[in-house]
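So the structure is just underneath, and the comments pick up after that.
The complex is shown incomplete by one protein chain, all other protein chains being positioned as in the whole.
Moving on, here comes subunit A:
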Amino acid sequence: MDSTITEYDTIAAISTPPGEGAISIVRLSGESALETAQKVFKGKDLSQVPSHTINYGHIIDPDSQQVVDEVMVSVMRKPKTYTREDLVEINCHGGIVATNRVLQLVLGAGARMAEPGEFTKRAFLNGRIDLTQAESVMDLIRAKTDRAMQVAVDQLDGDLHHLITALRQEILEVLAQVEVNIDYPEYDTDEMTTRLLKEKAALVLGRIDELLATARSGKVLRDGLATAIVGRPNVGKSSLLNHMLREEKAIVTDVPGTTRDVLEEYVNVQGVPLKLVDTAGIRDTEDKVEKIGVQRSREAITKADLVLLVLDTSTPLTAEDLGLIQATAAKKRIVILNKQDLPDALTATALPDVPAEEVIATSMRTQQGMDALADKIVHLFMQGIDNSQSQVMVTNARQIGLLQQAKTSLQSVLAGIEAGMPIDLVQIDMTAAWDKLGEITGDAAPDELITQLFSQFCLGK
């Protein structure tokens, strides 16, 4: 409905850089900042605490009442805040996974994911920032917002997109049926009854619950992100693995080939859990014939959600390299140009069909680029990575927040029907659920409902 009117929403985002710092902060700004935070906070009544105080408590999942993190919550009331709006900062201690979960809960409680630069924009709009800074604020918005929106849509997994679109269509047909009964009361079209509406709402609610369940108990959070390190022999896979395992001294020797029987190992990169696929294979193949190495790499790739493809920049690309680049093209992937400390025989631009943002230059020996690699992994995780091999699932905080809000609206639909409300009022909440799902897929078209109305029904004089 008025989803384009975003000036006065309460917005939220993780405002600390991703990483395994001691504390990450989830920040909320807007007129319902306190109210929204309170919905997921167990501790003092935030509406009663004095302004500019820090309050100890816990973030809880309002559905399950489970504690998600132990936090300190700063409450700052307008106007003496950065945005000149009510501002709440939740200081989380539980690492990136917990912080991400806190953000999801806050979004589910009604906040909207802040767009890049939006806190600054509000500070400006509310007169906090000097006029001379205006142009740069506009540049910031331009540069980041479109791209962020694109990313949000791009990262939507095909299956998830399909599912949400199908759910929206289910709702849309119901809405059109209600509308036709209202606008064309004498027509012999079937009457949409509250019973039918209830069935539909319950059906869609069930599907959303399933999706949210994948988010909460999601494989990624439970098992870690299945990650394969691939590459032909001697490019630095073992060094990378060992760097991640922090077992450098114990394993890397000049003499190749300690075989382990372990097939999976777990590491934690700045709080992001990774499940490394076929680590034995990595060690096995380093000095076996290349064919076997490549074959084993391909198997690892199919099992992985994230592929770290290691190339050796000191030698030109081989047919095996090219084969691996192709084999990983459809995957979430980071292409690591290793051995930057040696003379360069390969540049990122020479890589066929590899987008520049997928490439990281490193040297395992000098540790160059290792932080950037970690950041990249965290970044990919924050965007959400799908496990499309098993089932449709959501991992992205924005999507989860919107699904939560759609769920709340559908619950209101059921409550309204229970309370005997007329169908056209119940529909207000049904429409809200439809709008929220549309924000996930980003394809709300103008006059969608009216178009549906006239294609679904034969109407008119």
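Just so we're on the same page, contacts are C-beta pairs under 8 Å (C-beta built on N, C-alpha and C of every residue); 3 or more make two chains touch, one makes a residue touch a chain; residues count from 1.
We adopt the following convention: contacts and distances are computed from a predicted model.
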> What is the missing chain called in its UniProt entry, if the choices are "N-acetyltransferase", "tRNA uridine 5-carboxymethylaminomethyl modification enzyme MnmG", "ABC-2 type transport system ATP-binding protein" or "MarR family transcriptional regulator"?
Replying inline: "tRNA uridine 5-carboxymethylaminomethyl modification enzyme MnmG"
>> Just to verify: which one of A:300, A:337, A:377 or A:423 makes contact with the chain not shown?
In response: A:423
> Who touches the missing chain here, A:97, A:125 or A:346?
Replying inline: A:125
> Touching the left-out chain: which of A:35, A:89 or A:179?
Replying inline: A:179
> Can you list where subunit A touches the absent chain?
Replying inline: 1-2, 4-8, 115, 118, 121, 124-125, 131, 134-135, 137-139, 141-142, 145-146, 149, 179, 181-188, 419-425, 428, 446, 449-450, 453-454, 458-461
